[in-house]
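Of the protein chains in this complex, one is absent; all others appear in place.
On to chain A.
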């Protein structure tokens, strides 16, 4: 039966679909990667070769890190039919809280100040998010309302800490999380470790499927995929190492915020696809009643998802304030909308049930690439905003068409 299907003459679109299916990547993701490549090519030419320089790509990766980091959490929130509008304000609050702990509670520049303040921020973030999740899950108050409340509440709470004063300067060790980087050798170590983990996971899956008598992809295809991913990782590390410290030959290597993003993204992809919690997020988003009838503790799932994005917001606050070496009240303004846009451009459906973390990461990269490129070309910030709006709407329109054609 499959034989005749293969022999039938097929259109280009159909063939593309078959190829993408055989490498187990959905067409939508490939289309987005295509869009990023096209945007990069356009800006590279339009900027006269500046856009793809190691220096600009290094900066682009740092600029993307906070939005992308939060988008990984936002995907799970939106997939489970909720929304979180509070993250921008919460980020400001947590940043101020961290700065307050570093400068007023602990001795400034104390040996332990940096990590204690980070732990306090993450704990407070998870608690704040968990509380919002509890209101949503326990009392069935719409997430839109609870987190809109959060949006107004947290920035106000931040103001109370400092009476509106910007906390600055911050701890010097702490500031590494904003703009530091790990150097050439460590970057290669990180790249190699990541590659080894991916290869091991692929091998485990293959071996497990074989043991159960399933068909597996031809070894050559599998190897080619692993090799391609390896090449991408190597290109990434080489680029990050290609941006030298001023007046030296030493490459900076992977920026610390980007390293944090890589680790968080890996953990979140694992959580979404390979844990019960992730399965319940998707199942609940697909059919909340089914989840309840299946005996899933849906309340706990929702609360956990909000605690998780709260903790991620704290990490975002660390990166943002460390980069500025200050914790101003205005930080994270409109960040929630940027994060939601990244998730939506990345294929997350606001009606719940669908969306991938990888998609949201690419969505964040796509948006930041546009912004970065437009700045390079000297586009003013007002038209920038308008163009981004167009992209957002186009992406969703594309999704609507794509979903219709798939069924």
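Please note the rule applied: a contact is a pair of C-beta atoms (placed from the backbone, for glycine too) under 8 Å apart; a residue touches a chain by one contact, two chains touch by 3 or more; residues count from 1.
Note that contacts and distances are computed from a predicted model.
Within the choices "Ring-hydroxylating oxygenase subunit alpha", "Zn-dependent exopeptidase M28", "ATP-binding cassette domain-containing protein" or "Protein arginine kinase activator", the name that UniProt assigns to the complex's undisplayed chain is "ATP-binding cassette domain-containing protein".
Shown as candidates are A:246, A:295 or A:378; the residue that touches the absent chain is A:295.
Checked against the full complex, the candidates A:73, A:178 or A:283 give a single residue touching the omitted chain, namely A:283. When the omitted chain is restored, the residue from A:73, A:99, A:130 or A:353 that touches it is A:353.
Considering the complete assembly, chain A touches the hidden chain via residues 205, 208-209, 212-214, 270, 273-276, 279, 282-287, 289-296, 353-354, 407.
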